[in-house]
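Shown here: the complex without one of its protein chains, the others still in place.
By written order: A, B and C. Residues from 1 in each chain.
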Amino acid sequence: MIEANEPVTALLAVNNIEVVYDSVILAVKGVSLTVPERGIVALLGANGAGKSSTLKAISRIITTERGEITKGHITFQGQDITNESPFHLVRGGLIQVLEGRFVFPHLTVEENLLVPAYVRKVARSQVRQELERIYAYFPRLKERRTSQAGYTSGGEQQMVAIGRALMARPALILLDEPSMGLAPQIVEEIFEIVQDLNRKEAVSFLVAEQNTAVALRYADFGSILERGRVVMSGNAAELSANEEVKEAYLGMSGKGPMSFRETKRYHLRKRQFAYRLA
Amino acid sequence: MEFFLQVFVSGLLTGLMYSLVAIGFVLIYKASGVFNFAQGSMVLAAALTFVSFHEMGLGFAVSIVLTLVVMVLLGILVERVALRHLVNASLITLFMATVGLASIVEGLAQFVWGGEVHGLDLGIPDDALAIMGSFTVSTFDLFAAGIAAVLVTGLALFFNKTRTGLYLRSIADSPVAALSVGVPMSRMLAVVWATAGIVALVAGMLWGARLGVQFTLSVVALKALPVFVLGGFTSITGAIIGGLLIGAVQNLGEIYIGSIIGWGLQNWIPYAFALLVLLIRPSGLFGEKTVVRV
Amino acid sequence: MLYREIGQYKTSYAADQQVFSIRQDRLIIAVLLLAAVFLIPFIANDYWLVAILIPSLSLALAALGLNILTGYCGQLSLGTAAFMSIGGFATYNLVMRIPEIPFPISMLLAGVIAGLAGVLVGLPSLRIKGFYLVVSTLAAHFFVQWLFDAVTWFKRNNPQGEIKPPPFKIFDFVFNTPVSQYLLVLGFVIVLTILAKNLMRSTTGRRMMAVRDMEVAANVMGIPIGRTKLLAFAISSFYCGLAGSLYVYCYLQLLDTKTYSLELAFATMFMVVVGGLGTIMGAFIGAAFIFLLPIWMNTTFGKYGIDPSQIQNISKMIFGALVIFLLIVEPNGLARLWMRAKDKLRKWPFPY
Partner (left out) sequence: MKGLSGRKVFGGWKTIGLCVALAVMMLSSAVFADVNLKMPKGKSFTDHNNVNLKRIIYTPLASYRVGPYAAGGTGYYGGEIDLFKWINLKYGGINGVPIVWDECETEWDTPRGVECYERYKNKGPYGATANDPLSVGIAYALQEKTQKDKIPSITPNHGNTASQDGRIFPYQFPLEITPYDEANIMVKYAGQKLGGMDKLKGKKIAVLYHGSAYGRETINFHNAMAKQYGYQIQQIEVAHPGNEQMAIWLNVKRWNPDFVFLRGWGVMVPVAIKTAAKVGYPISKLIGNIWSNSEADVIPAGAAAKGYVCINTQAPGRNWPLIQTLWKDLYEGRLTGGKNEGNMADKDKVGSVYYNLGVVAGIFHVEAMRVAMAKFGNDIPLNGQYKRYGLENLNFTDEKLKEYGVLGMMQNVYTSCKDHTGGHRGKFTQWDGKQFKTITDKWIEADEDQIWGLIHERSEKYAKENGITPRNCNNPKDVLYDLADVKK
């Protein structure tokens, strides 16, 4: 967590990137955002707003999906990483936890955790220690460490995915939709751990999330994406307080439930808003 | 009874020869989820390269080393030029890409070394070694079985005990996840293709000694395919057991069914048998069950 | 740019659901069809008819059949050659044994027989999935090869190894000239293509695609998985069976199991994958590409006096490399490449 009076240095800076799939589908149309050192930034927006594409563009996973960055550049710890390979990004301290909990289903939980440790070339004697560090955050994983990851529950798989990323000792974790398909209680648990990690291990997070309420509660900053563009960004507290955000993403309006007509007008307004920004 | 035993045992030993090729399939499938149809062509290429070096007057060991180098280079090249760009492509696209690869490897091998038939003598006699009365086993087959055992042990250790092995298994499970946690994908794929090249050389030398080094070597892949499927794609043990079973069933089938309904059925017997087993166990004998969570 | 859809408004559901919804597309297809029927027979010579057009059209039909099964219903099959041979041998036996049936009906019946065989081969697909299914179709392939070789009844106990099948005829008109054979194959192909295109747009087709994309979800939606798969096998094998007969009766004029080799099955699979899985056009583009490329390379390199065996090796390498290159550039096949090019043209001068 960033203290209010602490000077903010940018860990990750995304400058006006444009992402094109299949060379004809424009998914991200000039997104800029900054993740400060030891900060938690929430990337918010509806389905298809371009959150995942942005994250994958940063971590370069996008190349496996026939996508490419056609404009803009990305810097991490002051270095241009726009065309870096995922392998080097992970070793450099940037790792992504994919949407939909991509664990290795046929490996055991422990083997799952070991893969990034090996990428980082942890000495054999240190491995045990590293594992214990993760198990301390996720005691549940220790219980299940010999079972095949594919047979664990959704929440546990999310824990495996986060814990696995943590094994790489990253400076920044790109966390894509951690709440997907999980019970509210588990979602809270996961975000608690995220906050815990942020405080104790000084890991920064860039979290893409649809569950705006929860995300804003734990984040320092937030950016709202719509149709591949950033339409609003700022302090998490400010965003939560913003009327339009409340209306559109938190399902609250100062005037009680909205009528159908009001909703329609609202969407029109939002679109105009987006165009003005672009 | 003695005849039955003779048929059965010679079938088991023949089956191990198929296992050698099937192991090549398993290796690449295990590490990259690709069914590499080009393994047969790689067997041909390896055998042809070895024989040609040998016929140039190079010594046995030198030829083996040189061929190893060639096969490793070939493996790296395959990864560089083709496979790297196909990560995450669909199953069938990948499969057809390897069929295309088979065409390249066959063309290349024959382009460089020509299409002539070569003999290959490993110095191991391939004639009947009487064990009990008329029950015979060939020395060569026993030797091949020994090689298979060594190969399997080595590979099992490699996959389960080394870091590279873990990488390879993780890539097989989910290439995207492996990529996201920073597994050096390209290097790993190159390693696995190079290993498959080495396995192809072993298979190529043994098969080449048996059939002569000629184009038909690449067809052996078709016999190894049911072995691979029966074993369950990812299991090296499966490939061995599958090979033993298929070899035995094929021999027994040819003798005891063939004499009744007509000879020459050993092309389909292995497939029919594999199909039967699959109907009972849809992911092969040792296959990992696909975990489907919706 | 001429390729614009501006100004073409749809005012009815029928218009909205047209096969070719853009006027320019309709025009192109019409011109192609007219040329194929009225122009080519007059300008093409024997070489083009016999060695290029007839075989590539027959193979396109087989590719179309395989595409229904693999491209639309997602079931991997290497049994194309087997189904083709069933078509070929069934036609032969029907024609020779029951001469009362008119030839065209025999051929259609043979297609039906191939379709039934397809259902039989497809039965394991109810339990076996994905790549494992290849075993079922390969088992069928090798079994059928053996069956037609070993059981001489299928060759009418002919002592001769290879069989010369009689030419195709309707009543007394015998199709034994290249032009008539070409038109016959073309007729079959046109009718069957229109049928396939419409079938794939119907409920049946959409069910198949649902099964392909996610079997579990399709099941939950109440789609009868088993029936859909078996239907796909049946339709696909029917197409392959007809293609197999046409291939032999209008092209090769030799009935032999060797003709329906595994290489042929692989070639059709190439046609489907390179052409584009799940597109009708892909089968044709793929067939043209896979069939013509080796011939083209052969003749082109032949001009430069390169050693013929090396020409073959070189073309093998180039063929493989080109296929891999295409799969990398466009894993969804040439048809998709074409569609992307069209999209680009429609949006021109804007990039996206």
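To be clear about the criterion, contacts are C-beta pairs under 8 Å (C-beta built on N, C-alpha and C of every residue); 3 or more make two chains touch, one makes a residue touch a chain.
These numbers come from a predicted model, not from an experiment.
Engineer: With the full complex in mind, choose from B:T14, B:S170 or B:T195 the residue touching the hidden chain.
Structural biologist: Selected residue, touching the omitted chain: B:T14.
Engineer: Out of B:L58, B:L91, B:L211 or B:L279, which is the one that touches the chain we can't see?
Structural biologist: Reading the full complex, the residue touching the unseen chain is B:L211.
Engineer: I need the residue numbers on subunit B that touch the omitted chain, in ascending order.
Structural biologist: Those residues of subunit B that touch the unshown chain are 3, 6-7, 10-11, 14, 84-85, 87, 110, 114-121, 126-128, 130, 136, 138, 140-141, 179, 184-186, 209-216, 219-220, 223, 250-255, 258-259, 262-267.
Engineer: May I ask you to list the residues on subunit C that touch the chain which is not drawn?
Structural biologist: Subunit C touches the missing chain through residues 45-48, 50-52, 55, 145-146, 149-150, 159-162, 164, 166, 251-254, 256-259, 263, 288-289, 292, 295-296, 298-300, 302-303, 305, 307-309, 311-313, 316, 329-330, 334, 337-338, 340-341, 343-345, 351.
Please note the rule applied: only the chains that are shown with their structure count from here on.
Engineer: How is the touch graph of the chains shaped: line, ring, star, complete or other?
Structural biologist: Looks like everything touches everything, fully connected.
Engineer: Looking at A-B and A-C, which pair shares more C-beta contacts?
Structural biologist: A-B
Engineer: Centroid of subunit B to centroid of subunit C, CA atoms only: how many Å?
Structural biologist: Averaging C-alpha atoms per chain gives centres 32 Å apart.
Engineer: As a quick test, compute the distance in whole Å between the mean CA positions of subunit A and subunit B.
Structural biologist: Measuring from centre to centre gives 43 Å for this pair.
Engineer: On a C-alpha centroid basis, what's the spacing between subunit A and subunit C, in Å?
Structural biologist: So the centroids are 47 Å from each other.
Engineer: By the touch rule stated above, which residues of subunit A touch at least two different other chains?
Structural biologist: Counting only residues that touch two or more other chains, subunit A contributes none.
Engineer: Can you check the complex and tell me which residues of subunit C touch subunit A?
Structural biologist: Residues 340, 343-344, 347, 352.
Engineer: So in the complex, the part of subunit B that touches subunit A is made up of which residues?
Structural biologist: 87-88, 163, 166-167, 169-170, 172-185, 234, 288, 291, 293
Engineer: Tell me, which parts of subunit B touch subunit C in their complex?
Structural biologist: Contacts found on subunit B: 35, 81-82, 85-86, 89-93, 95-97, 99-108, 110-111, 114-115, 222, 225-226, 229, 233, 261-265, 267-268, 271-272, 274-275, 278-279, 282-284, 290, 292, 294.
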